[in-house]
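Here the structure comes first, spelled out in structure tokens, and everything after it is commentary.
The full complex has more chains than appear here; those shown keep their coordinates.
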Amino acid sequence: MEHNQHGTLQPTGNSSKCGPEQIQRLLAACREAKEFAYCPYSKYPVGAALLTTDGKIFSGCNVENACYPLGACAEQTAIQKAVSEGHTKFQAIAIACNSKEYYAVPCGACRQVLREFGRHWDIYLAKEDGTYIQKTLEDLLPQSFGPEHLNII
Amino acid sequence: MEHNQHGTLQPTGNSSKCGPEQIQRLLAACREAKEFAYCPYSKYPVGAALLTTDGKIFSGCNVENACYPLGACAEQTAIQKAVSEGHTKFQAIAIACNSKEYYAVPCGACRQVLREFGRHWDIYLAKEDGTYIQKTLEDLLPQSFGPEHLNII
Amino acid sequence: MEHNQHGTLQPTGNSSKCGPEQIQRLLAACREAKEFAYCPYSKYPVGAALLTTDGKIFSGCNVENACYPLGACAEQTAIQKAVSEGHTKFQAIAIACNSKEYYAVPCGACRQVLREFGRHWDIYLAKEDGTYIQKTLEDLLPQSFGPEHLNII
């Protein structure tokens, strides 16, 4: 991971466990999911697509609410979808937004939701033009809180 | 809607727009979805299944998090799933839990999430043995806040 | 509780346990709290003020977030404040918004947060001009989910 002194995200070398074809499938899936975003309040559509360890893709979009705190992020939608169909082992997630300026980055809550299902995620962050950078969950949520802190699972 | 003086839910006559076969499909779908609940913290599995106005069923389960506020309810999972696949018009939802004593009832947040997508929902609430009662969203969230309060859509 | 066929809130007779002076103090407190709302996204300021059973008032406002789901409602702020100063027994809450058209109504999530701390709340809902109506939590969240469903407290 590299980032310059202003905290701007910089592309890093690809050390992914995903092959280039899988990455492209993920990026396409999150771009498509973005089209279904229900975001009349923020007008900020986001799409996410995750890859299970056995190669399945689940995607999601943000689903907002007039009571703003009751909305849901795209990444969480993708996770909930996968879990509700019996998948809890993941290897990667890709996220797309419409920004020409910024790579899509998950909010802190979404980083924590990913963390629930493991420390080892590859994360692909895309701009509107489809260019992307690769991070890991450890890059984005260092020194994380997790299930082991509760000592119950 | 009838309820006795202690607020216990009582079965009401079926005035549903759903036919008996659709209701049984919904009840079966939410019972199946419950099996995928990720709830190591509450150990309280919940399943939900909703019916779109064009007859499709989407189901979901609760997906919890070691940081409890970051969990998601079954009803929200079902909604997010449907929306992320292009469906935003719904007519009914069924909810199942493992309680032998109580019918599954949606929390206030889930009632509000349903409300985002319309006032007219039939809601089927099931016990573990499969018996159920029927309510409407208006029964469960009267005098609701909604998108029109913000005057933006 | 009365409401007409369109679900519009109608004033009801005051059967409150609060005296008129306490109600006015609550209404003033929630109006003042509204001034501190941090709501650059919704531009919809809300204030809430609650009354403990021993006569103390705690107030709060909404506190939003660029990641919309991470915002907090005014009612929740008031509750968290009171709890964090050792108060968990409440009798009433008043809520104010800037609408000239609608009485402030709590979202479903806030109704559930009130419910955590008891079934018996008087709720005063104010418009921008200070006129208000009185409801109870039972009016606004009938057949509610609550702690007893989990059988753990």
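Chains here go by letter, A, B and C, matching the order in which they are written, and residues are numbered from 1 within each.
Here is the rule we use: a contact is a pair of C-beta atoms (placed from the backbone, for glycine too) under 8 Å apart; a residue touches a chain by one contact, two chains touch by 3 or more.
The shown structure was predicted, so the numbers you read here are calculated from the model rather than taken from an experiment.
Enquirer: May I ask how many copies the whole complex comprises, since the file places only 3 of them?
Expert: 4
Assume only the chains that are shown with their structure count from here on.
Enquirer: Using mean C-alpha positions as chain centres, tell me how far chain A is from chain B in Å, no decimals.
Expert: That gives a centre separation of 27 Å.
Enquirer: How many angstrom between the C-alpha centroids of chain C and chain B?
Expert: That gives a centre separation of 24 Å.
Enquirer: Name the residues of chain B that each touch 2 or more other chains.
Expert: Residues 109, 112-113, 145, 149-150.
Enquirer: For the complex, give me every residue of chain C touching chain A.
Expert: Residues 41-42, 64, 67-73, 107-109.
Enquirer: For the complex, give me every residue of chain A touching chain B.
Expert: Chain A residues touching chain B: 33, 36, 38, 40-41, 59-61, 63-67, 70, 72, 74, 76-81, 83-86, 88, 109, 112-113, 116, 145-147, 149-150, 152-153.
Enquirer: Which stretch or stretches of chain B touch chain C in the complex?
Expert: 3, 7, 9, 42, 44, 99, 102, 105-113, 115, 119, 135, 138-145, 149-150
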